[in-house]
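Apart from one protein chain that is not included, each protein chain of the complex appears where it belongs.
Labels for the chains are A, B and C, by order of writing; each one numbers its residues from 1.
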Amino acid sequence: MAVNLPPAAGKTRNAWLIFKLIYMALEINIDGRTAQVTELKRDGNLLTIQVDDEIYEIDALKVGEGIYSMIYKGKSYNIEMIDNGSPRHYTVNSFYNSYQVEVIDAQTRYRQSRSKGDSSDTGNTIVSPMPGKVVRIPVKVGEAVEAGQTLIIVSAMKMESEFKARTAGTVKSIHAAEGDTIDANKVLVVVEPAAE
Amino acid sequence: MAVNLPPAAGKTRNAWLIFKLIYMALEINIDGRTAQVTELKRDGNLLTIQVDDEIYEIDALKVGEGIYSMIYKGKSYNIEMIDNGSPRHYTVNSFYNSYQVEVIDAQTRYRQSRSKGDSSDTGNTIVSPMPGKVVRIPVKVGEAVEAGQTLIIVSAMKMESEFKARTAGTVKSIHAAEGDTIDANKVLVVVEPAAE
Amino acid sequence: MIKKVLVANRGEIAVRIMRSCREMGIPTVAVFSDADRSSMHVRYADEAYHIGPAPSIESYLNIDKIIEAAKKSRADAIHPGYGFLSENASFSERCKKEGIEFIGPNPDAIRQMGDKITARKTMIAAGVPVVPGTVDKITDYAEALKTIREIGLPVMIKASAGGGGKGMRLVKREEDIESSLRGARSEAKTAFGDDSVYVEKYIESPHHIEFQILADKHGNAIHLFERECSVQRRHQKVIEETPSPLLTPAVRAEMGAHAVAAAKACNYHGAGTIEFIADDNQNYYFLEMNTRLQVEHPITERVVGVDLVKEMINIANGFELPFRQEDLKQSGHAIECRIYAEDPDNNFMPSPGTIRHISEPLGLGVRHDGYVYEGYTIPIYYDPMISKLIVWAKNRDEAIRRMGRALHEYKITGVKTSIPFLARIMEAEAFKSGKYNTHFIEENKEFLFAPHDCDGICEDIALIAAFLEHSSKLEKIKSTDNGSKPAASRWKDPQRVAYI
Partner (left out) sequence: MIKKVLVANRGEIAVRIMRSCREMGIPTVAVFSDADRSSMHVRYADEAYHIGPAPSIESYLNIDKIIEAAKKSRADAIHPGYGFLSENASFSERCKKEGIEFIGPNPDAIRQMGDKITARKTMIAAGVPVVPGTVDKITDYAEALKTIREIGLPVMIKASAGGGGKGMRLVKREEDIESSLRGARSEAKTAFGDDSVYVEKYIESPHHIEFQILADKHGNAIHLFERECSVQRRHQKVIEETPSPLLTPAVRAEMGAHAVAAAKACNYHGAGTIEFIADDNQNYYFLEMNTRLQVEHPITERVVGVDLVKEMINIANGFELPFRQEDLKQSGHAIECRIYAEDPDNNFMPSPGTIRHISEPLGLGVRHDGYVYEGYTIPIYYDPMISKLIVWAKNRDEAIRRMGRALHEYKITGVKTSIPFLARIMEAEAFKSGKYNTHFIEENKEFLFAPHDCDGICEDIALIAAFLEHSSKLEKIKSTDNGSKPAASRWKDPQRVAYI
């Protein structure tokens, strides 16, 4: 990864502003692949940008809120960015394809190195995927739960969603109350997994 | 005018920020009528506002850039604001009717009291009504011109507009060159009227 | 004559009704909940009244509040739209009592068709085919065999006390009847303590086909042909089209006649829909009647050339239908796609939020019925449908291509939508060939959710866009910082570091 990167642009992501005067670079995860994206040159909307090993000379223009028009080698691409309620997560639509994108920052890397992966991936932390209203929380802090047991029920747009524990464990914390209106990407319930 | 206004809100327009904590007020000219508009109370989008002698309790909501939805006595009004390229001038559309609106500030009042009216009204100052490109300026500074003589030709959107002197006089200043791209509301040519 | 219409609804259907009223010169009154002050229907109406808090039960379902708004605004008629109070017989009754014209059927017709058993009996009496089966308990093998032979295989044996798939057996071959019956009864006994079962015809390849009807107050009733609504997810329609690719002209005419008979059987007036389930061989059975305007009514309007809302108002006014059955014909082909704020890649989870940018599909043959606009926040309290995209073309093939084109143009940012998913359906062979049933999405999952091949470039382009979006966000934070405090201090602010 990041083979042809200019010196100093590679690894020290938490200090990017320091070398930004030379190169702006971000580490971005797209559907599981982690790519190094480095801006090499910008002349109005004409951009020279490196994505991993590939260098692109691309005409990239923001034409509206979250709408990008890109011309690369004569081809016209339209890209739509959809916020995911979290400042570093996006859904990126390129007509047919929809990509899940996460910009990796120093904190994330630190957290990931400590916990070996995002805690929500293990199913022990219930994060609201959408804004909604908490209908019911059938568990209490300290309560032992089975895998598959319902932890919280959220309602949005005429549909109720039940969120269940992925593994057995103990309810460590609850961050919402019944009747609460909640935003997307809010941590709702955290379960401490039982020792395996 | 301004009969029921609260104390101090009436006349000293150039110091409105001082009493803003109590009442916000603006003097606004609409199609020739000058009205005193004073905000008396605001509770979210529920507004109590005085227009000259009339007090309105109105549900006023900005729903988009320059788009207002107003509900007054059950009736729903949609108002569109169109910038005129100048910070105090607007065109206000209320479906069928289109109003020319000018917010009057201290400077304007001062200028008006000195010159008895806006100088552009006398036809001695040519102001571009729209963005465009200067095609030709057939006069020079210091040149004597007749009433009706063409001072500048501007092209925009496949149409050329000739701007002419309203009265005879001398070209005092020219603020554009042939081939220039100009913005709206830019002073282009000023003519010093001949003594009558 | 109706002089002012209150629309007891919200969203796209409220706006759609107001459109026809405006064309008729009839002023409209909107009602809105706390969550809907900025909703398009409030801006669209001539008058607007607040009727309560966001939850529907306290606003759009609150009969007293709506009647109060009607009286305040002196509206002499109420159009209920679909959903909410549209099939509420008490509401229709209350309007009558208050001297307000309910633009829809009589309370009796709503009640009669609202109760499934009464509706089924009414249809049987009117000679309309219903799904064959028996609701009587079967305990005896000989009796079961007799009933099943009458219905014809395949059948479904279901536990009377049943639910959740327990005590249920699908029987396809005669030799399996006995063992299936035994299995179902024993399972039912264990699960519910009751071994009685009943038998229903199993429709193997079900098509959801419905007929639009119009009936006036003078006993005249006609149908406006069918709508094919078999593309569904979670039992909710996603795409509808007309004409149905399944029906032959003869069956269409026969079903239409049954639909008219159904409407007449309940002394119906107004617009209504007779829903049928049909199999691949065009055997069809009455499912239910919707005694209101349907979400998918625009495809009928486009192909038949009739404004259904105007007709509803004219009927409420006591006018006779302006056309006879033989005046109507289907011209060309229409398709509707429902655009939901939802995430198809995440089990169609609703995705409310604020619309940042819309590029609307426009041009030849495109009708768009929506209500959202840039800067509008879709509330969490109501349906996630944000608009309906309807196309028309000379024939089905062109209509599919046109819908594909329109979906390509339609770009929304801010919330996730079903647009890319719908675009994929327009390319699915099963849809293009017209050979599909209600299992379509399930059966075509692999194709519908497969990533699109793009030579790997699309992914990099997406990365570049994400880079630009995020870096401009960082720039903005930085410049705001620079404005408000010395540049050095920002490194100490943990909130801000979190964004970098």
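By our rule, a contact is a pair of C-beta atoms (placed from the backbone, for glycine too) under 8 Å apart; a residue touches a chain by one contact, two chains touch by 3 or more.
Remember, it's a predicted structure, so these values are computed and weren't measured experimentally.
For the chain excluded from display, the touched partners among the shown chains of the whole complex are A, B, C. Note on the undisplayed chain: of the listed residues C:K166, C:K264, C:H368 or C:H452, the one touching it is C:H368. Residues of subunit A in contact with the chain left out of this view: 45, 59, 61, 63-65, 69, 71, 74-76, 78. Contacts to the hidden chain, counted on subunit C, fall at residues 15-16, 19-20, 22-25, 44, 298, 301, 305, 307, 331-332, 357, 359-360, 362-370, 373-374, 394, 398, 401-402, 404-405, 408-409, 480, 483-484.
Residue-level contact of subunit B with the missing chain is found at 14, 16-17, 24, 26, 28, 30-31, 33, 35, 37, 39, 47, 49, 51, 54, 56, 58, 60, 62, 64-68, 70, 72, 77-83, 85, 87-88, 90-99, 101, 103, 105-107, 129-133, 156-159, 161, 181, 184.
Rule of thumb we're sticking to: only the chains that are shown with their structure count from here on.
With centres set at the average Cα position, the gap from subunit A to subunit C is 33 Å.
Centre-to-centre spacing of subunit B and subunit C amounts to 50 Å, using the average Cα coordinate of each chain. Among all residues of subunit C, those that touch two or more other chains are 374. Taken residue by residue, subunit A touches two or more other chains at no position, since every residue touches fewer.
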